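Below: the structure, in structure tokens.
All protein chains of the complex are present and in place, except for one that has been dropped.
Chain nomenclature is as follows: A, B and C, assigned in order of appearance, with residue numbering initiated at 1 for each chain independently.
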Amino acid sequence: MSTSKPRHYILTVSCPDAVGLVAAVSGLIATWNGWLTEVANHGDPVTGRFFMRNEIEASSLDFGIEEFRTRFAALAERHQMEFKVRDSSVLPRVMILVSKLDHCLVDLLHRWRTGELAFDLRGVISNHDDLRSFVEWHHVPYHLIPVPAEAREGAFARIGEVLDADPVDLVILARYMQILPPDLCRRYEGRIINIHHSFLPSFAGGRPYQQAYDRGVKLIGATSHFVTADLDQGPIIEQDVVRVDHADSVDDMIRLGRDVEKTVLARAVRYFLEDRVIIHENKTVVFS
Amino acid sequence: MSTSKPRHYILTVSCPDAVGLVAAVSGLIATWNGWLTEVANHGDPVTGRFFMRNEIEASSLDFGIEEFRTRFAALAERHQMEFKVRDSSVLPRVMILVSKLDHCLVDLLHRWRTGELAFDLRGVISNHDDLRSFVEWHHVPYHLIPVPAEAREGAFARIGEVLDADPVDLVILARYMQILPPDLCRRYEGRIINIHHSFLPSFAGGRPYQQAYDRGVKLIGATSHFVTADLDQGPIIEQDVVRVDHADSVDDMIRLGRDVEKTVLARAVRYFLEDRVIIHENKTVVFS
Amino acid sequence: MSTSKPRHYILTVSCPDAVGLVAAVSGLIATWNGWLTEVANHGDPVTGRFFMRNEIEASSLDFGIEEFRTRFAALAERHQMEFKVRDSSVLPRVMILVSKLDHCLVDLLHRWRTGELAFDLRGVISNHDDLRSFVEWHHVPYHLIPVPAEAREGAFARIGEVLDADPVDLVILARYMQILPPDLCRRYEGRIINIHHSFLPSFAGGRPYQQAYDRGVKLIGATSHFVTADLDQGPIIEQDVVRVDHADSVDDMIRLGRDVEKTVLARAVRYFLEDRVIIHENKTVVFS
Partner (left out) sequence: MSTSKPRHYILTVSCPDAVGLVAAVSGLIATWNGWLTEVANHGDPVTGRFFMRNEIEASSLDFGIEEFRTRFAALAERHQMEFKVRDSSVLPRVMILVSKLDHCLVDLLHRWRTGELAFDLRGVISNHDDLRSFVEWHHVPYHLIPVPAEAREGAFARIGEVLDADPVDLVILARYMQILPPDLCRRYEGRIINIHHSFLPSFAGGRPYQQAYDRGVKLIGATSHFVTADLDQGPIIEQDVVRVDHADSVDDMIRLGRDVEKTVLARAVRYFLEDRVIIHENKTVVFS
């Protein structure tokens, strides 16, 4: 995939598979003289579902995104397509949630600040005040919302209000050490990405590095996934691993794991921001 | 990519990039009610070249491959397309060349015998007789063609005759320790795959593991590439590496390298057999 | 680690950690003018256990292995050491168990035949006759011992007899699709290595690739471990993974997994053959 491209539209499609879908979509775009700079698709023989992602150079079309949606709607209806079009110049709005561990946050902020990841960062929410200064150096709003054990409900209501006041396309849990309540998970279904510090489904739940140490595995990993109401069970977007051996303590695993966590999370966020991820049931199609 | 698929046609296309090429190709196939089970394409912004690979389920078409070619020709001409259609049930014909080191040969024979790699193995040519018994156990013809330093020309003429007598689509140099003469390279341009035991362009030429040892690199690798008249300079198809450290001797590197060599060669051969590789100038597009 | 070394003794030690253990062991060897060509050790701060592996060039000692054991016994007793000395020229005796899938067997036979893995292959036991011809081409005895569902007990008694008649140091389950009875597991504790086709502890039990497909993981793996009476729960020796994506079917995973399985198994076997693995409780120290 290419960075620093000219402005383009990203069209993603998910529908029942059928003969002629690639032709139908690309054919319609061709009638508009649309310049397809990237096309990927996948017909799933098990689910009978078809997925497609198209990048069309904006300057090749003589109309805008609303008109695009209107013109595409008839085709979409004919094939029962769920579709989405986005203008690459309209950046997805993002909120990052974090606790005290900052390696993922620092990594994301760097990629955001340098333009490597293109998003509109609306703010950072944390249950601690530790990272305020670093975040504010980036001129990014910092929302301290403590989550005391005895008042979790109120805390998450407050988080909900912050999100309502300035709606976002994506919530990133960058090692946010709190479990979101089910209703928040449902409201933001498909829009919350978490990084779990194990190679799921191994070691779901708490203290995964300790679990990995106790089991004596020879590789540890990290998993980026969409958050659902079922803890650590949501659709997986990206995973990776790193080698460990008998001499590595739990602390060593935590250290080695940090590099995997931040890389895996950054990749998943990139896929999301570029509309490369399509969820179907509990799995993802990732046109990486 | 999926194995054990139903019979299908593989259509590969290479042409100058233009608006509407995906639509033109997939549209034509759709008019035939052709079922596209896999589509991939790449428009190269640097060379302005367009590449496409399509898998069409054979049973979805009510005509055969010759008719396919005929029907496709007009579109191809309009867009100056180089194209190729192959019926997946017509297996590519392959000759393997080998010397004494047999790890790549053993690996390829196993993948061939179990059907993992689908090709029609016409025979094995070697400059030594060491591997005859193993090859013949597989009921594969074994051609002993020694290549004495003083009579290399005659030897390669003899190899040419064997290839002429039973033409093949692919020649695999599975650690064949002889340099092919330029005219043979040219006659089989784009149809000879070699495995070089280094991560090219590092350590081209002889004794690459010794070179790697002397330089003190921390990873060693292997490269599968098309053979051209320029030694180790042809288009690269696939590469991989494995970690080494100060305690690894040249012998250790040779041992560790074997696993990379056979895997990298097998992947490249698979890509070729499934028409996933398109050569353009000195590079490859690989729709893996 | 170095291949094709001169004849050497391998001394492995496991004992409670204490000051001066490296000095005690290496000091004793030095008093014999023993030439240490490789030394590795590990003091585990959690278990308070010390592990050490030494390679001593045989020609540097003016006595044999029995004398070695005798001379070492006093030191061992003083420190409650479990120790083992082996002469590298006395090859470990190995039996391979296999069903119908032959990729691990073919791989092991090649490494054995070429001397890459140094062991004395006593035979192959299978519950099917499919691989007889290939095994016998290698001049290796083939024992057909069917395991019918209604007569499993007798079958495993028969396997026990074969093993009793010609005792081995290592039993390799090279994709042997039968679960060994607990008593056999116990009799050969620490001497049976299995390859499980998942990244344990994920997807223990049956059909791990199908499980991996259903969960939508982005990497699949293989695990080599010692067999205990608890299915897929024994000490892990080696693991590795390979990337998959949404387009990979279960068949693709099975294909991709084969390469990981055979590599991971071969590495684990090498570690065992070179006495690089020390088991402690349910984990391994691997001096790779």
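Simple rule for what comes next: contacts are C-beta pairs under 8 Å (C-beta built on N, C-alpha and C of every residue); 3 or more make two chains touch, one makes a residue touch a chain.
Quick caveat, the model's predicted, so the values are computed rather than measured.
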- Query: Which listed residue, B:F83, B:F134, B:F199 or B:F272, touches the chain dropped from view?
  - Reply: B:F199
- Item | Selected residue (touches chain absent from view) among C:T37, C:T114 or C:S288 | C:T37
- Just one of A:A73, A:A151 or A:A247 touches the chain that is missing; which is it? A:A247
- Just the residue numbers, please: which parts of chain B touch the chain that's not shown? 42, 44-46, 199-203, 215-219, 221, 235-241, 245-247, 249, 282-286, 288
- Task: Could you please point out the chain A residues that touch the chain left off the display?
- Result: 1-4, 38, 102-103, 106, 110, 114, 116, 133-134, 137, 247-249, 251-252, 255, 258-259, 263
- Residue ranges of chain C at the interface with the undisplayed chain: 2, 19-20, 22-24, 26-27, 29-30, 33-41, 43, 45, 60
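Definition applied: only the chains that are shown with their structure count from here on.
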- When chain A touches chain C, do the two copies use mostly the same residue numbers, with over half shared, or different ones? same
- Message: For chain A versus chain C, what separation do you get between their C-alpha means, in angstrom?
- Response: 41
- Note on the structure: Listed in rising order, chain B residues that touch 2 or more other chains are 2, 38
